[in-house]
Structures are given as structure tokens and as C-alpha cells.
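Excluded from the complex is one protein chain; the other protein chains are retained at their positions.
This part shows chain A:
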Amino acid sequence: MRVNLTVNGAAQAVDDVWEGESLLYTLRERMGLPGSKNACEQGECGSCTVYLDGVPVCACLVAAGQAEGREVRTVEGLAEGAPGDERLDPVQEAFAEAGAVQCGFCTPGLIVQSHDLLERNPAPTDAEIREALAGNLCRCTGYEKILDAVRLAAERKATR
């Protein structure tokens, strides 16, 4: 089937989508956007977190057909500026600077989820950060530097 959707601001039509296909598969394998990761396919790890109409979802749990006519924003669409001259979002910068990235496989999902948290709550407490990120598994960092990164991003956003 054909699915029409907007991804990172650009309207797209994707053909040959299988009825049982996940949005994650469509993004990764048909649209050349492998930034969203497949680590569990059960909605347990959060590595595939994307915005769907402004709400973070696990792309592995959304059927591609459900995205018909809707807006998707992935980690590849968070940077601002013209192609080739993008500026990373403060959340992305903070993750890189704070040491929140080791293997980085969880990073895209955590960045989208943290981005959403700071949109809703520009100055979260540690307890609020933990609650917001509880659906995103990281195996490398023990989460300490992820907390640092979100605090740093909140500071950066406040002064920007």
C-alpha cells in the first residue's frame, strides 16, 4: 500500500508498504532514516522513539499505516538550519558534551524523549527527569551522565 506522511517537515509518499509493517521499518528501510534504532521491537527500550504529531511514541509499536496523513519527527529532524548547515539541538549538544553517549544505540530515542520533556517542562527536577526517561533503556552509562545531559540541556535552552 501507499502511505502519505510528513517526515521531518517534508511530505512523502512511500510505496509497497506491507500492512503489518511498523513505522520504524518504514523509516529505517524504506526512507533512509536509520537514526531511530531497533533494539527490542516491543516498546520496552525506547530506542526507536520518534514524535508522531508532536507526541513521542515507540515507532516499533506504530503500524506504518497509522501514520497516514500525520507528521513524524525523528532524531534526524531535530537539528535546525538549512541542510548542510544544521545546528544541533541543545539536547543533542548536551548529550555529546556530558558524556551521555557511549555506544550510542539508545541515544536517538533518549534525545527525542528528553527533547519532549524539556518542551513540556523546561526546568525538570531529577525525579521528573527519571520519570520521563523511565521507558528508555541504556546499557552503557548507568544513566548518571544522561541526567547530567538533560540538566545541561535545560540550562542551555533557558539561556538561548
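Please note the rule applied: a residue touches a chain if its C-beta (ideal position, glycine included) is under 8 Å from a C-beta of that chain, and two chains touch if they have at least 3 such contacts; residues count from 1.
Note that contacts and distances are computed from a predicted model.
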* Structure fact -> Among "Tricarboxylate transport protein TctB", "Molybdopterin-dependent oxidoreductase", "ABC exporter permease" or "Acetolactate synthase small subunit", the omitted chain is listed in UniProt as "Molybdopterin-dependent oxidoreductase"
* For chain A, enumerate the residues touching the unshown chain of the complex. => 18, 28-29, 32-42, 44-45, 47, 74-76, 79, 88, 92-93, 95-99, 101-108, 111, 127, 129-131, 133-147
